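Shown here: the complex without one of its protein chains, the others still in place.
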Amino acid sequence: MKRSKRVIPGFGLSMGVTLSILGLVVVIPLASLVVFTAQMSFADIIKTITRDRILASFRVSFLTAFIASLINLVMGVILAWVLVRYKFPFKRILDGMIELPFALPTAVAGITLTSLTADTGLFGKFFGIFGVKIAYTRIGITVALVFIGIPFVVRAVQPVLEKLDASYEEAAGVLGASRSKIFFKVILPEIMPAALTGFGLAFGRCIGEYGSVVFIAGNKPFETEITPLIIMSELQEYDYPSATAIALVMLIASFVILFATNLIQARSAKILKGDS
Amino acid sequence: MDKTQDQSKNAKIVKWLLISISTLFIAVMLLLPLVTVIIEAFRQGFEVYLKAIADEYTVKATLLTLEATLFAVVINTVFGLFAAWTVTKFKFHGKKLLTTLIDIPVTVSPIIAGLIFVLTFGRQSFIYPLLEKADVKIVFAVPGIVLATIFVTFPFISRELIPVLEAQGTDEEEAAALMGASLPRIFTKVTFPHIKWAFLYGVVLCTARAMGEFGAVSVLSGHIRGKTNTLPLHVEILFNEFKYVPAFAVSSILVILAVIVLIIRSVVEYHGKKDG
Partner (left out) sequence: MYVELKNINKSFGDHKASDDVSFGIEKGKLIGLLGPSGSGKTTILRMIAGLEQQDSGDIIIDGKVVNNIPAAKREIGFVFQNYALFRYMTVFENIAFGLKVQKKDKQFIRERVGELIELIGLSGLEKRYPSQLSGGQRQRVAFARALAPNPQLLLLDEPFAAIDAKVRQELRSWLKDMIEKLGVTSIFVTHDQDEAIEVADEIIITNNGRIEQVGTPLEVYQNPQTAFTAGFFGQTAVLENYTDFHTFEKPNGAEKAFVRPEFISVTKKNEPQKFKSSAVEGTVERVAFRGNNMELSIRANGALLTAKRGLDAAEIHVGEKVDVFIYRLFVTVGEKAVLLENQSAREGSVFI
């Protein structure tokens, strides 16, 4: 009798179905990672992940992901601004295109970007004139990661900009602030949490990205070999302990990023809810 | 007077400058790759294109991709509907944990997603002897590919539904339940009309991502042509064998799908804005 009743029907059923599928698809496989890790010694894990070639791959992965996300942070804010504040022809198509990296298979993106930036490709030829090589270098990896990360910042900033009342800026304008001042002092602080959320999501996605990068990277050890590729080759050699140890580092990194992002997101959610 | 004129002139310059930067960025980073796929696919004419598509291995890879996609879409649809219902229509402890678990598959690298299934069902797993006895092969076989595909596309449908249902609240369902309506009636008559567009988009996005998944499937597939090769893996093989035209021809199928996703997405957004 004490049990509180729920008015809307289906709690038991829907919770049951949800937990069963979640358990089978997500929890059990994740648990097996934990079980497998528990069987390894800490010293072995450290020894594996501090091998020179693996440390080098961390450097490549994190550096290129960071730079690519930084580029997307700037471009994302500009794109969101343009899409929310300006009216111009073909705006809706532009807006729709943003989502392409979510929809296009990574392998297709990978081979396309590679063929465009290889020596024989459109961009490869162009940049070749200046002696810049893109494909099979870290620049190439960064280009692929920029492609992958485009939607994150744009889609995070757009709703906040839409909610930001125009009267807010007008008030600042009436007080005599110049346009650039209004942007940097009034608008930018408001959209920064959302932009950083997008940055975090993009960064998290980029360090784990595989499909679009393997083709363009060239995969030269110590130079253009990314961490996911190392895990892949360890797996192909059936060296599961090494693969798992490296994967753990990646997982911890992405959870830290996710956690930081959630903290920032909670702040921007407050702004979004504020005047709805 | 002069100053305000100056300012609005400056604003115009900034506006068109930003629009140009945005358009150029999207054209180079997104549109050009899309166009490149089509150009490369038809480089040697329509007949060669058709031949590449009708190739025995391409057809087999397509069938396997469709199989994995079908499983992923069906299971994730069932899961998505039940999970969204559970999370948005009831209050319970541990909701945050549940939503975090649901989102894990998109936050881990596809390679790690593949790895955890190898650890769960591979040779070193404690259930491997059982599987062997039952003569079930999962890793480097079709079931592994299917599982990996389900995993990486796991939250796509629930993630589209949850925000819409959250915004809608529980009043209508409470009102219906108070009048004695059953779960199927409440869901089909009251709730579903709210989410039909988001649901459609979720299903299409899930389909596209399932068909295009590369990294996780790559780990679990033995890359056996005609047996465990999906479309993206087939693209990889063709590309690595320098068979560019067939590689892009196969890619074009996936590109068309991506474009459909984008179109549906803007339709959904349009309806969402109209209703909200």
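Labels A and B are assigned to the chains in the order they are written; within every chain, residues are numbered from 1.
Just so it is clear, a residue touches a chain if its C-beta (ideal position, glycine included) is under 8 Å from a C-beta of that chain, and two chains touch if they have at least 3 such contacts.
The shown structure was predicted, so the numbers you read here are calculated from the model rather than taken from an experiment.
A.B. asks: Where does the absent chain make contact, in terms of the chains shown?
C.D. replies: A, B
A.B. asks: Looking at the whole complex, which of B:Lys15, B:Arg185, B:Arg225 or B:Lys243 touches the chain that is not displayed?
C.D. replies: B:Arg185
A.B. asks: Specify the residue from the set A:Val7, A:Ile67 or A:Leu122 that touches the hidden chain.
C.D. replies: A:Val7
A.B. asks: List every residue of chain A that touches the chain not included in the displayed model.
C.D. replies: Per the touch rule, chain A residues meeting the hidden chain are 1-5, 7.
A.B. asks: What residues on chain B make contact with the chain left out of this view?
C.D. replies: 171-172, 174-182, 185, 189-190, 193-194
Just so it is clear, only the chains that are shown with their structure count from here on.
A.B. asks: Can you compute the centre-to-centre distance for chain A and chain B, using the mean CA position of each chain? Integer Å is fine.
C.D. replies: Comparing mean C-alpha positions, chain B is 15 Å from chain A.
A.B. asks: If we count contacts the way the header does, which residues on chain A are in touch with chain B in the complex?
C.D. replies: Residues of chain A touching chain B: 6-11, 13-15, 17-18, 21-22, 25-30, 32-33, 36, 75, 78-79, 81-83, 86, 88, 92, 94-109, 111-116, 122, 146-147, 150, 178-179, 204, 207-211, 215, 228, 231-232, 235, 238, 240, 243-244, 247, 250-251, 254-255, 258.
A.B. asks: Inside the complex, what are the residues of chain B that reach chain A?
C.D. replies: Result: residues 7, 10-11, 14-15, 18-19, 21-23, 25-26, 29-34, 36-37, 40, 75, 78-79, 82-83, 85-86, 89-90, 92, 98, 101-102, 104-105, 107-112, 114-120, 122-125, 147, 150-151, 154, 170, 173-174, 177-178, 182-183, 186-187, 205, 208-209, 211-215, 218-219, 231-233, 235-236, 239, 244, 247-248, 251, 254-255, 257-259, 261-263, 265-266 of chain B touch chain A.
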